[in-house]
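Please read the structure below before turning to the comments.
Here the complex is missing one protein chain, while the rest keep their positions.
We just call them A and B in the order they show up, numbering each chain from 1.
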Amino acid sequence: MKLASSRRLAGITAISALALTLAACGGGDGDDTSTDGDTGGDNGGASADLSGSIAGSGASSQENAVGGWIAGFTEANPDVTVTYDPTGSGTGREQFLNGTVLFAGSDAAMDEEELASGVERCFGGEVIELPLYISPIAVIYNLPSVDAEHINMDAATIAGVFAGEITNWNDPAIADANPDVELPDLPIVPVNRSDESGTTENFTEYLTAAAGDVWTHGPVETWPISGTQSGAQTSGMIDVVSGAEGTIGYADASRAGDLGTVAVGVGEEFVPFSPEAAAKIIDVSPATADATDLRLTIDLARDTTEAGTYPIVLVSYSIACSVYDNEADAANVAGYLNYVASPEGQDRAAQPDVAGSAPISDDLRERVIAALDQITVAG
Amino acid sequence: MSVTTPPVPVRTTRRLPRWAPIPVLVASLLLAAGIQFLGDGPTIAGVFFIGAILFGIIMTVTSRVVEGERYAKDRLATTLVTFAFLLALIPLVSLLWIVIRDGVKRFSWEFLTTDMTGIYGQMVEGGAFHAIIGTVYVTGIASIIAIPLGIFTAIYLVEYGRGPLSRGITVLVDVMTGIPSIVAGLFAFTLFLVIVGPAYKSALIGGIALAVLMTPVVVRSVEEMLRLVPNELREASYALGVPKWLTIVKVVLRTAIAGITTGVMIAIARVIGETAPLLLTVGIATAVNWDAFDGRIATLPVFVYRQYAQGGASADRAWAAALTLIIIVMLLNLVARLVSRYFSPKGAR
């Protein structure tokens, strides 16, 4: 009861704030949705005239961040209901293309075929793909006897460990990179995800790009090696790694908790994960060959040698249409994604108790907002 | 009766005194603790496990020496059978203990009455209200389908069924009891995929899946109850000129109503915790979905699994939801037992 009444109070405050904005905006409504875009960058998409509901579905990696974004967005726009079903990337894209949802989250960019069917779904417009969720993947290990903050490993070592070629923690390959750390004589137990996961795909993409001669299985969604310890979902992974000494796995960095994390070798130095280091890789990576102003898809330079870059990241795209068939949808989707891209939205997701993601750079934000400005209504 | 206390056989050999097992048990446990001290130090599990083995050995050997081989075997059998029972209690007790210990952290009235709207990341608020509603919906749909279907089928089998059709139904109902829950989920999924299309998600699909699992359980228990109704009652009713259908409704069903209620409640308790079919068919949602025929809906078992999968602060919610689920199941079972104990007509026993 108490909670409900305080929520109502918050609602009232928001509505009165909204009334003020309304007055300030004047006659800014109508089909010109780009006004939303302009204001969105500054005040978190608190446009006055947004109401209705929009549904999204897709990548479960974004689930926590989207939860934070929806909460932030509805604080500013209490009349809009945003829902997000973490159905998985593939299902999300499918549901977006067959019109079940208005926006989608996906760990992978759409392929040509999907883009082609996207034209019809988007009422003759185009699919918009925006890299709005950048999450560092930590390589986590369970070695209670090691009190160093991080263990250093270069790409070839990580690949060797997960390919089962480096089998003991005191292997010279690890010891040489960690002269100051007393490494135990303990078998390494590599742990992987047992279900399909974007985390696995991004991690193996990194292994392939940075140490392709050691990791020969290529980038895969399902772990290719049999006979390994594994867990379903991120929790399963964390449970397994926490469950025994000598384990090593990979998981969303925000979930590393008390477990040790590996500092990854990039160029001449070893970089522990941090939001800044993770965000940096987006800036040093080129766009994909088929990227446009609307589809800001990135070809991650996972083998980068740029100093201070953390190369193991998961980039999850927010997918929307450039054309919707009614005004409310266009305005709501644009308003919501503008909030997501805003500094406020990105900072919210970056908080460790939300999703611990890496905020996008200002440069990328400009391009995102430019793309969102092009969302219009059909006809 | 004499079975539980067998008559004392003609005494040709010496017997151990009746209290003999007690000091042996104490000694075995102490010895087990002692052995553990030599190793890594005693653990409760270790003391009981090793103590049990020691007790079995010491008791059998002593009995072999004092009483002879036949009695030694008898004592060994008694020990093994008792330990089998105690061993089976370990999972039950530990499971209830863990669920209660970890569940009470977040279990509160607020947990039962709030949903997950606006809850994200490591927030500790939020609750299972939407999942409880969803579970009520899905189980309700399953019950609406399965209970009448099950009761009428049971009536057919007991009152009307003759010949191969009736025998076939009996066998297939039994076989249906063994359908894996995930297969029922796949069935409901494909049914709606073929008929309605891929985009449709609702509590209805989950309800159908659970109905497939629930119907045979209802048939079996109702059938058993109807067979307990003495034929004299039916014949007395016919003799008074009451038509058969009214006899069934007013005499047979009324006599068996307590048993039927019990059976139905146990059937509900059986399906209310099904996870796998709901994971495939209804998914999860963060807010209450009041529409049973449109949209994804959260259910308690899936909520438990999803919250566990998210980990962190959500894990506490998973345990609290597990506690909620167990409380519901236990209540259903308890009420079912009470109904059968206090409302059964005396003649039916």
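General observations
We take it that a residue touches a chain if its C-beta (ideal position, glycine included) is under 8 Å from a C-beta of that chain, and two chains touch if they have at least 3 such contacts.
Assume contacts and distances are computed from a predicted model.
For the chain that does not appear here, its UniProt entry gives the protein name "Phosphate transport system permease protein", which is one of "Response regulator receiver domain-containing protein", "Thiolase family protein", "DMSO reductase" or "Phosphate transport system permease protein".
Considering the full assembly, B:L95 is the residue among B:L30, B:V61 or B:L95 that touches the omitted chain. The hidden chain makes contact, of the residues B:I119, B:L280 or B:V339, with B:L280.
Set against the missing chain, the residues B:L191, B:L228, B:I257 or B:V335 yield one that touches it, B:L191. The omitted chain makes contact with just one of the residues B:V229, B:A258, B:A318 or B:V339: B:A318.
Touching the chain that is not shown, out of A:P184, A:P224, A:G257 or A:P343: A:P224 (per the contact rule at the top). Across the interface with the omitted chain, subunit A contributes residues 87-91, 94, 187, 189, 194-196, 220-222, 224, 226-232, 236, 239-240, 243-245, 247.
Across the interface with the omitted chain, subunit B contributes residues 1-4, 6-7, 9-10, 45, 70-71, 73-74, 76-78, 80-85, 87-89, 91-92, 94-95, 98-99, 102, 148-149, 152-153, 155-157, 159-161, 165-166, 168-169, 171-184, 186-187, 190-191, 193-194, 212, 215-216, 219, 241-246, 248-250, 269-270, 272-276, 279-280, 301, 304-305, 308, 318-319, 322, 325-326, 329-330, 333, 337.
Keep in mind that, in the parts below, only the chains that are shown with their structure count from here on.
Each chain gets a centre from the mean of its Cα atoms; for subunit A and subunit B, those two points are 42 Å apart. Across the complex, subunit B meets subunit A through its residues 110, 114, 118-123, 125, 198-199, 283-287, 296, 308-312, 315. Within the complex formed with subunit B, the subunit A residues making contact are 3, 63-68, 70-71, 74, 83, 85-87, 94-95, 98, 100, 232-236, 238, 255, 257, 351-355.
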